[in-house]
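First comes the structure, then the notes that go with it.
Here the complex is missing one protein chain, while the rest keep their positions.
Chain lettering (A, B and C) follows the sequence in which the chains are written, and residue indices restart at 1 in each chain.
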Amino acid sequence: MVDLFIGAGILFCAYKAMQENRLLVSALWLALTSALVSWMMYRVGAAEVAVVELSVGAGLVTVLFVFAINIAGDESLTRQSLVPRPLAWFAVVFSMGLLVWMIMPALQSERMRAVLEQTGVLAGLFRSVLWNDRRVDTLMQVVLFFAGALAVLGLIGEPNKSREERE
Amino acid sequence: MTAGILLLTIFLPWAGALFVWLVGNDRPRLQHSLAVGFSVAGGVAGLALLALGSPDEMVVLSIGGAFGNFSFRPDGLGVFLATIATVIGSLAVIFSVDYMRHEAQLGRYYALVLFFIGSMSGLVLTGNLFLMFAFWEMTALCSYALISFYNDDPKAVAGGIKALVMTQLGGIGLLIGAILSYSYLGTVEINVLLDKAELLPSNVLGIMAFGFLIAAAAKSAQFPFQTWLPDAMEAPTPVSALIHAATMVNAGVYLLARFYPAFAGVPGWQEAVMVVGMLSALLAGLMALVATDLKRVLAYSTVSQLGYMVYAVGAGGVFASQFHLFSHAIFKALLFLGAGAVIHSAGTRDMREMGGLGKQMPFVRTVFVIGALALAGIPVLNGFWSKELVLEAGLQGGATWMFGVMLFTAGLTALYTFRCVWMVFWGEPHHPAHLHDAGPAMKTALAPLAFGTLFSWLLAGSFSHLLEKTLPYHDIHAVSLVEILEEVIFAPATWIALGVVALGVLTWVFRDSLRLWQEVFAGIGQTARQSFGFEWLNQAVVRTTIQVAEDLRNLHTGVLNWNVLAIALTLLVVVVILALGA
Amino acid sequence: MFYLPNIVLVVVLALLGIGIYCILISRNLIKIVVGLQIAVKGAFLALVLAGKLASQIDVGQSIALTVIVADTIVAVVALALAVQIRRKFGTLDVHALMSLRR
Partner (left out) sequence: MDAGRALLLLLLIPFAASPVIYLTGRLSVLRQGTGLWLARWFTLIVYLGMGLPLYTLGRYVLELGPVDLKIGRIVLQMDGLGLFLAVTVWLLSTLVTIFSFPYIRGEEDEEKYYALLPALSATMIGLGCTRDLFNLWVWFEAMAITSYLLVAFYHHQKGALEATVKYLVQSAVGSIMILHGISLVFARTMTLDLQEIPPLMADSGLFGLAAGALFVVGFGVKIALAPLHTWLPDAHSRAPSGISAMLSGVVIESGLVALLRALGTLSQASPAWGALLLGFGAINILIGNLMALRQEEVKRMLAYSSVAQVGYMLLGFGVAMSYGIADGAEGGFYHLFNHALMKGLAFLAVGAFLYALYITKGSHAPLMVSDLDGASKKYPLTAFALSIALLALGGLPPLAGFVSKWQIFVAGAEVRSTPLLWLIIFAGLNSVLSLGYYAPLINRMYRNQPSEVVQAGQPIAVLISLPLLILTLAIVAIGFFPGWMVPLNASAASSLLMAFGFR
């Protein structure tokens, strides 16, 4: 029951974030979506990553959005979309609907029901999985950070003096 | 020994190509001499190979898998075409020394010509379908690059690309045949295919047979692909002589002759081959009659003569077709090079602006007339003997009405040949300035060809022996020269043909009194001038493709939203397809 | 009705749908990044659920964490791009980004 409400809440917030034309408000709705998603994660049993999502997804990303919107300015653009809305609606609803139809029956299997009954997860296992079992993923995050940092540095860097003089 | 010489005919010209190109355009004299040196060496190797023909594989380089083994086999069909390629190639190169003097980018010219000569040798000598297809495409590549040698001229560029595209279109037929051979026989060896053709399912063999026919028709500019060859005349004239008259266009006939034993049993194949040859011979003959561009007349006549050879193969006359190919290569190279000498001096290709050149260029006139007589089928030149053999093979192996059409075309040939010679060398002079005769290098190239035109038919007997000895699947019976001569002389077909040829000549002589007939034929002439609608068809295809491409470009809006919509819609389509398929 | 996987599945795919729809109809680049983020939230949930159903919730968490990091970086790069585009083009309108077409 609670799950249903959280789900509905997530979708409502996401819908508002999508529909809102003011960027700042949209970013706030996104943050709320994120918070509810992390609650949903907790409900599924992923307590640790829910915290991360709450701090990174809802916190850090929102800050970044606000930051970017501050620099770029909240431009009021016409709501007229370039792609006809019915067409976009058609593409999205039908493909997602079909996917739900294809996937849902398989989730009802006995095995999966049995898994859901299990409760109680060994504490501290997450840490060992993250740092030992999936060490490669975790190490690759360093590469991702490095590449992302270089990309941001490169992108927002102003042209240096000598170059401007040349141009 | 044989293996070495065989490889020399391929790699000597190729090495020459590399060296000439590396020397650079700053040293034209060295380029000329290198090109001549390597091509003549190649020619000598080709002549030597002629004496060493053998049915066995001589060179095998093991590669395996889908590429087969790289094998070469100096059998009769192969060595003799390789000899034509290298010898006439070297003559064309010698001719070029005068013709291409002072041209820019000589390195590119000679490199491509030499590369072509080597590839042509490879094409006819290889025993592997993969290699054959590769060489087939290489010759097309050289042909394209040489047709559009004068890249600043849009007509030359268009002609080159047209030739490339059309021969490649046909090449797909060869490709399909070759890969089917691999698929069903597990090999791309030509002799295995010839040996085991009956074992193939009949529909597969049928696809291969007609695929090869399409390839041959495209390469030899036969109906319905004949439109590329006249446009190929934008090439420098030695190239036209070598590639578009004496060698590459013969590859189609060679292909049909080579695989004749495998496909002869396919229902309808022989008839199809004969019809293709007949239509090409007839239509091109008519077009030659109305063309006014000297090189185009020769190009149409090439198509027409190739039609004779194709017709002969269809009728089962492999020897006749190859013999005519041999004669034709010599006299047509002679005609083209002669025309080149004329064009070089006169500075134009339009026959209406020539006339009366005979007095100023006596040497060229003499050799050109020899070539023209051979083309017209006048005894005792080489063209006469081979054409009679073709006609006789046609009479024996095919329908009589087709024989009638071919006879008519023989008359037509005589008619347009005399028209051409008269318009260029006799008639009213339109050129006030004094013209120089051919240069020394040109003469060096023309003289042997004229000599060959006069006497090459003497080789017919030993040629048939070579074919019998080295072609295990073709069932060719050796006949001596005397037998051939007797056969030709005593056959009624010969005399009928001679009568028709005489009629053609007379038509030209009395053209003024036949005004009425000219009116009647004006309509046909008009259609012939427009290539019987095929040129229009070609252009329509090109136009449509370009229009589709332009329309498609408009779909690329460059808007991010639309791009992402494409992703969403693709997901939908893929999901639907998969769901429906399940 | 209240079977958890069903609910989560619907939420996951609906989030993906809303995200893509947002990208489809938005003209503002930053809005497009918001759309990406919405869709990505669905992916986190999906991974966590998959981990749960595979009875390896910790693996699910671990990979979801990696995805969070990766996609945050993508969002940051995208925002930096948007800022730079605003500087160069004077607008964030996708309609202005049409010089590369056809």
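Assume a residue touches a chain if its C-beta (ideal position, glycine included) is under 8 Å from a C-beta of that chain, and two chains touch if they have at least 3 such contacts.
Remember, predicted model here, so these are calculated numbers, not experimental data.
When the full complex is examined, the chain removed from view is found to touch A, B, C.
Screening B:Ile5, B:Val59 or B:Leu175 for touch with the missing chain picks out B:Leu175. Mapped onto chain B, the footprint of the missing chain covers residues 63-67, 104-105, 108, 130, 133-135, 137-138, 140-141, 144, 148, 151-152, 157, 160-161, 164-165, 168-169, 171-172, 175-176, 179-180, 182-184, 207, 545-546, 548-550, 552-553, 556, 558, 560, 562-564, 566-567, 569-571, 574-575, 577-579, 581-582. Annotation for chain A: contacts to the undisplayed chain at residues 99, 101-103, 105-107, 112, 132-137, 140, 143-144, 146-148, 150-151, 153-155, 157, 159-160, 163, 166-167. In the full complex, the hidden chain is touched by chain C at residues 12-13, 16, 19-20, 23, 29, 32, 36, 39-40, 42-43, 46-47, 49-51, 53-56, 59-60, 63, 66-67, 70-71, 73-74, 77-78, 81-82, 84-85, 88-89, 97, 99-100.
The working rule: only the chains that are shown with their structure count from here on.
With centres set at the average Cα position, the gap from chain A to chain B is 67 Å.
Contact of a single residue of chain C with at least two other chains is seen at positions 20, 24-27, 94-95. Within chain A, residues 81-83, 88, 91-92, 95, 99 each touch two or more of the remaining chains. Here chain B touches chain A in the complex through residues 559, 561-562, 565, 568-569, 571-572, 575-576, 579, going by the rule given at the top. Across the complex, chain C meets chain B through its residues 20, 23-27, 32, 94-95, 97-102.
Chain B makes touch with chain C in their complex at residues 553-554, 556-561, 564-565, 567-568.
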